[in-house]
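Heads up, one of the protein chains got dropped from this complex, but the rest are sitting where they should.
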Amino acid sequence: MIPEFRVALIGQGFMGKAHSNAYCQAGHFFDLPYKIRRRVICGRDAAALAAMADRWGWEETSTDWRATVERPDIDAVDISLPNHMHASVAIAAAQAGKIVMCEKPLAMSVAEARAMTEAARKLPTMVWFNYRRVPAIAFARQLIDDGRLGRVFHYNAAYKQQWGADNSRPPSWKMDPALAGSGVGDDLLTHLLDTALYLNGPMTRTVAIRRIFAANRTVDDAVVAIVEFANGSAGTFEATRFGIGCKNQNAFEMHAAGGMLRFNLERLNHLEFLDASEPSTEQGLRDLLVTDMKHPIFGSFWRPGHIIGYEHTFIAALAQFLDCLSRGEDFHPNFSDGLAVQQALDAIQRSAGTGQWTAIDQG
Amino acid sequence: MIPEFRVALIGQGFMGKAHSNAYCQAGHFFDLPYKIRRRVICGRDAAALAAMADRWGWEETSTDWRATVERPDIDAVDISLPNHMHASVAIAAAQAGKIVMCEKPLAMSVAEARAMTEAARKLPTMVWFNYRRVPAIAFARQLIDDGRLGRVFHYNAAYKQQWGADNSRPPSWKMDPALAGSGVGDDLLTHLLDTALYLNGPMTRTVAIRRIFAANRTVDDAVVAIVEFANGSAGTFEATRFGIGCKNQNAFEMHAAGGMLRFNLERLNHLEFLDASEPSTEQGLRDLLVTDMKHPIFGSFWRPGHIIGYEHTFIAALAQFLDCLSRGEDFHPNFSDGLAVQQALDAIQRSAGTGQWTAIDQG
Amino acid sequence: MIPEFRVALIGQGFMGKAHSNAYCQAGHFFDLPYKIRRRVICGRDAAALAAMADRWGWEETSTDWRATVERPDIDAVDISLPNHMHASVAIAAAQAGKIVMCEKPLAMSVAEARAMTEAARKLPTMVWFNYRRVPAIAFARQLIDDGRLGRVFHYNAAYKQQWGADNSRPPSWKMDPALAGSGVGDDLLTHLLDTALYLNGPMTRTVAIRRIFAANRTVDDAVVAIVEFANGSAGTFEATRFGIGCKNQNAFEMHAAGGMLRFNLERLNHLEFLDASEPSTEQGLRDLLVTDMKHPIFGSFWRPGHIIGYEHTFIAALAQFLDCLSRGEDFHPNFSDGLAVQQALDAIQRSAGTGQWTAIDQG
Partner (left out) sequence: MIPEFRVALIGQGFMGKAHSNAYCQAGHFFDLPYKIRRRVICGRDAAALAAMADRWGWEETSTDWRATVERPDIDAVDISLPNHMHASVAIAAAQAGKIVMCEKPLAMSVAEARAMTEAARKLPTMVWFNYRRVPAIAFARQLIDDGRLGRVFHYNAAYKQQWGADNSRPPSWKMDPALAGSGVGDDLLTHLLDTALYLNGPMTRTVAIRRIFAANRTVDDAVVAIVEFANGSAGTFEATRFGIGCKNQNAFEMHAAGGMLRFNLERLNHLEFLDASEPSTEQGLRDLLVTDMKHPIFGSFWRPGHIIGYEHTFIAALAQFLDCLSRGEDFHPNFSDGLAVQQALDAIQRSAGTGQWTAIDQG
């Protein structure tokens, strides 16, 4: 008999749905080393919570997160709350000796992220930067690890959504700086930063601007930054909620001695790759449909060309986290990785405030 | 309390996995009028069956399909067996008064399909032509229903896979004519035909060829047909397992007085649309990312731009079937729709044999 | 001193413009073995002819084609007249011993084409199937010649324009069967057939349909055909003036043991190529921008990525014709190649009339 993995999910919003789905689905597609028990879901709205527990098979509900994280019958605390709650819950969970899993961004500040990392330093942790488990991104990393890209010259990343311009949307905690932090920085930019750290390594310094385009808004609608990487490559980052025309375009492009990579989350089953070692007449960006049984991650789901979607990145992240856990290996991204993102974000935001080039300390 | 929908799944292969997933997931994303109970899964390999039941939460297993379909504690029989078994099981289930759900193609022949349709004529039925529930295809239908396309001139459909050329693949029942029928015709062409019937209406006559490219193969590797539609449009159909370069390219293209539509299953979240009523300078194929909350189906899953995949078409088909069931409405595609596909397939295959133009009787 | 190439252009319409341009431009981009003299342009509208001669630098004008083709001071007769005039002019020119260059399609019938080929059998000839000189198509041929494609399974070709549906267009000789022949068959389908013969070799038999979609029209708006090739591949051809949404989409797709090729004239600087000898994880359609100095033809024009257009195919065809002429080598496509196109077209048109499979005699 495999052991149980008893989880308490703290949070009942959109991300709570994505996480709940992952707990339901991971065992369907992966041979897990644990039997997952969706032990308790915790939130503030008791009626909605009951419906959510019923729908997703959570055994119990609770409106008291402090009591929940200390329950002896749970192994892990999974935090899918608004950003301002991450630190308190994570630190409490860590102090209770629980495995801690946290939605991105890890924290509201470097200080918070550092405190969380410190509190959980002897515990298994993960941050839900789920896009590392897009098969196309995992395959990009594999090509890089295999030395196919070589020296990188340019790394361009942009995350463009358009809903910032939609005044008909209901208000969200994402628009309240006290709950969300900086706006698009915490929300979209952190995704870009985690992927960049994963694929292109640490950053050294940055200069940036931010913009609020909407009237009466108090969180950033857009951030644009130049970032220098430790590997010498020149980086650009742009995160915006006013990328009119783009529903969810989380994209990057790398130009390196060995070739080129291009990706866009709206086409998450695709990776574009150019191999500069080919004869010049045969070099062209290849549209790889990353759905081969030999591609990373994909083979656990369906058959070649039978594409997967957004939710599969959560399922695969969870499965790989559990696999690492059972082997006693570090999973990435963990809290330290989340801290590195926070450090880059912090430098970008400070630069946007001062107008100065600002060092990115990724120690 | 909502009533139960107690299902027996007959079949434990790849499609059994896709159906099992749909039974698990439908209630997570849709407000179902029934509580689904995965009552029993039935197959021949008892050990594998136990593992599958455990993984997907089937309450019981059985290796006796005849006994299973007659159980009083089930409401519906879902057939995901090799093609040659569809008729016997479906007819037995119908005779036992069960709701009958059947993988595509409905049958091995028009005669079988007709017998099945007849046997179940007073019962709710469905055929798992799941691609009608691709949001992009459902939206294409909506544009057509809204009169945006108008008179259709051309309907071009092609389903291209490449695994026919891969000699390293393990043998499959799909390569045995006694189990599968005709090869690519039953397998891929029927998908094209159902979509064409859905979007462009009945067909009148055809001329076709078929090809076996691999040595020592006894089922068709490719079928190519010209098809005339009742609406006067000229159709082409091509289904092949030697479409080298294409993993799963199930594509169609329509040219009509009001504009153009183009779709490819490898990019299932996209529909390309040109509106010919725009000024000529502004006419261009629009790449619609069919992931808006107002697009059909998609809104039940995630948020704009957070794409879905292959499995979601099964989930949505099931949810809509249950919705029709609760309202006492006909679901489509039902067995009659499956029969229409079979009639078109039969005419194409006969034409490929005789070389003659052959009428398609869709009465 | 290099010798002169003194040409008489018969025709003053759109193609006359394209040819005039080629005569002006060939020497600018290619080191020609002849000095081109635009000796005389011949047409029926004297006033327009004078303007055209002035604009394009024709030394003289004439309204008498019979006299023109016999002039001792010309070396070559270039025919860019409506289709029904090709044979008379070409045969007269051949009888006068002139080099004969003829717009496509070569003729109105196989009989005409055969008579023309016979009349000119000892003379250098060319047919302006200019698309063989699209660098991307020439490069496709090079890949095929190098054995990169291997056994071909499928050859799909479609030429889609949309102006057939535009009732505001002024009448054209292309809509008069006495002047044009069959409509879209002579016009667009012949382009597809020449490219197919060039890339995939001779054809053996066909079955086809044709359509007139517009009211009161007497030439075909669309032709659809299944064509079998001598190499065993299955072909489809579709030519239409009701391809709503397509301005000038002359496209083909080949699936072969060694990979896949895809092309579309609207993107004539691009060739899509998939190399099936790559590892499965790295196979993807490469978007080759066929503008490298090492690609065929392109290097004579500009620099990598500085794309060329429609007219360059005429310029390159002329330059290569003159190069062959100076070396005493056969240029292709010549009248025999034009005859082969006519034979395929004829079989397709007869099949569309009879509904029968019809042999394509390419002897």
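Just so it is clear, A, B and C label the chains in written order, and each chain counts residues from 1 on its own.
Keep in mind that, in the parts below, a contact is a pair of C-beta atoms (placed from the backbone, for glycine too) under 8 Å apart; a residue touches a chain by one contact, two chains touch by 3 or more.
No experiment lies behind these values; they were computed from the predicted model shown.
From the options A:Pro72, A:Gly147, A:Pro171 or A:Gly245, the residue with contact to the unseen chain in the full assembly is A:Gly245.
In the complete complex, the residue from A:Leu189, A:Leu285 or A:Ile360 that touches the missing chain is A:Leu285.
Within the full complex, the residue among B:Tyr159, B:Phe273 or B:Phe301 touching the omitted chain is B:Phe273. Within the complete assembly, C:Leu265 is the residue of C:Leu265, C:Leu285 or C:Leu322 that touches the hidden chain.
In the full complex, the hidden chain is touched by chain A at residues 153-154, 156, 158, 160, 162, 165, 207-209, 211, 213, 222, 224-226, 228, 234, 236, 238, 240, 242-246, 255-260, 274, 276, 283, 285, 355, 357.
One chain is missing from the display, and on chain C it is touched by residues 14, 18, 20-21, 24-25, 27-28, 55-56, 161, 163, 246-249, 265-269, 289, 291-292, 301-312.
Summarising the interface, chain B meets the missing chain with residues 139, 272-275, 279-290, 292, 294-295.
As a convention for this text, only the chains that are shown with their structure count from here on.
At the centre of the protein atoms shown, by the Cα-centroid criterion, sits B. Each chain gets a centre from the mean of its Cα atoms; the one farthest from the centre of chain A is C. Chain centres here are Cα means. That of chain B falls 42 Å from that of chain C.
Here the spacing of chain A and chain B, counted between their Cα centres, is 35 Å. Between chain A and chain C, the centres computed from C-alpha atoms are 54 Å apart. Chain A has residues 289, 292 in contact with two or more other chains.
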